[in-house]
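Remarks on the structure that follows.
A protein chain is absent from this complex, but the other protein chains hold their places.
== chain A ==
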Amino acid sequence: MDMPPKSILKKTAEKPADPRHLKVALHHANALEDRKRVERDVLEAIMTLMDFPASPNADAKRPSPADASHFQDAVLIFQPSDYDALIEERNIADRCGYALCSRPTRKARSTARKQFVDTDHGVQIVERKVLEVWCSDDCAKRALYVKVQLSEDPAWMRQGGLGEKIELMVENAEEHHKALPLRLKQEGASTSDDDKELLDAAWAAQADAMANLALERGEKPGQLSKANGDLIQDQIMERGFSIAPPQPPSLPAQASDHTMAIEGHVPRINRKDRDDDEDEDDAQDWDKLLPG
């Protein structure tokens, strides 16, 4: 008899949280976080590259491997606009726009806003700001060589990693290559027993490199390799062919042997047979009944 009072309110069924919503929210939050991180990294990179290179007599043509690799790594996350900002900041600090150059910027002849400059195409009027960006044309070339390699998409939107390493225009390229960790080729490697270990190490290094390459191609370890040996065979076989001579194509047999048939329909005018009796019944020929 004693019933507890029943609520007249609509029962709100507690729905279980949709895991998809959580996933979407997390995805967007992570993307934002990633973006913030990249922007902070860019800012820090510009701050360090502003006072670059560390030694005052560093040469832009032959940078030290440590400086060069630092510059390459730092610049990898840049967009071209970030690179422009770096050049601007360096100019304000009175340094050449190229981050591996330690010299101050070139000075224009006067402090006028516009300047006359002798070029190959004759005299041109150039803004002073544009003149006082680099220490020399050579540095400008080297700096812009880096700029054209930068990716237009911001680093947080880039698919599949940051992309390949930025190449520098340097004259001591061989020094920089020596700093590379991986050397697959071994010059003058002999097959004697003493060198066997070295050779094994080289093969192991190559296997490592191949694994890295496979990862770069987007393969997962344990999956069928895209560079599968089964796909390309070293034996070349000819496909089987028939001895019978090729036949010229023939027209399909006419559905109606009537020469005047249009898509199987024979127009009435040229119809030879069964002409008369059909005409009599045709309701379309009502005009025949008219007088005159």
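Following the convention adopted for this analysis, a residue touches a chain if its C-beta (ideal position, glycine included) is under 8 Å from a C-beta of that chain, and two chains touch if they have at least 3 such contacts; residues count from 1.
The working rule: contacts and distances are computed from a predicted model.
**Student:** Given the options "Nucleolar protein 6", "Protein inturned isoform X1", "Trafficking protein particle complex subunit" or "DNA-directed RNA polymerases I, II, and III subunit RPABC1", which would UniProt use as the protein name of the unshown chain?
**Tutor:** "DNA-directed RNA polymerases I, II, and III subunit RPABC1"
**Student:** Thinking of the whole complex, not just what is shown, which of A:E88, A:D138 or A:D195 touches the missing chain?
**Tutor:** From the options A:E88, A:D138 or A:D195, the contact with the absent chain belongs to A:E88.
**Student:** Considering the whole complex rather than only what is displayed, give the residues of chain A touching the chain that is not shown.
**Tutor:** On the chain A side, contact with the omitted chain comes from 39-40, 43, 46-47, 50, 85-86, 88-89, 91-93.
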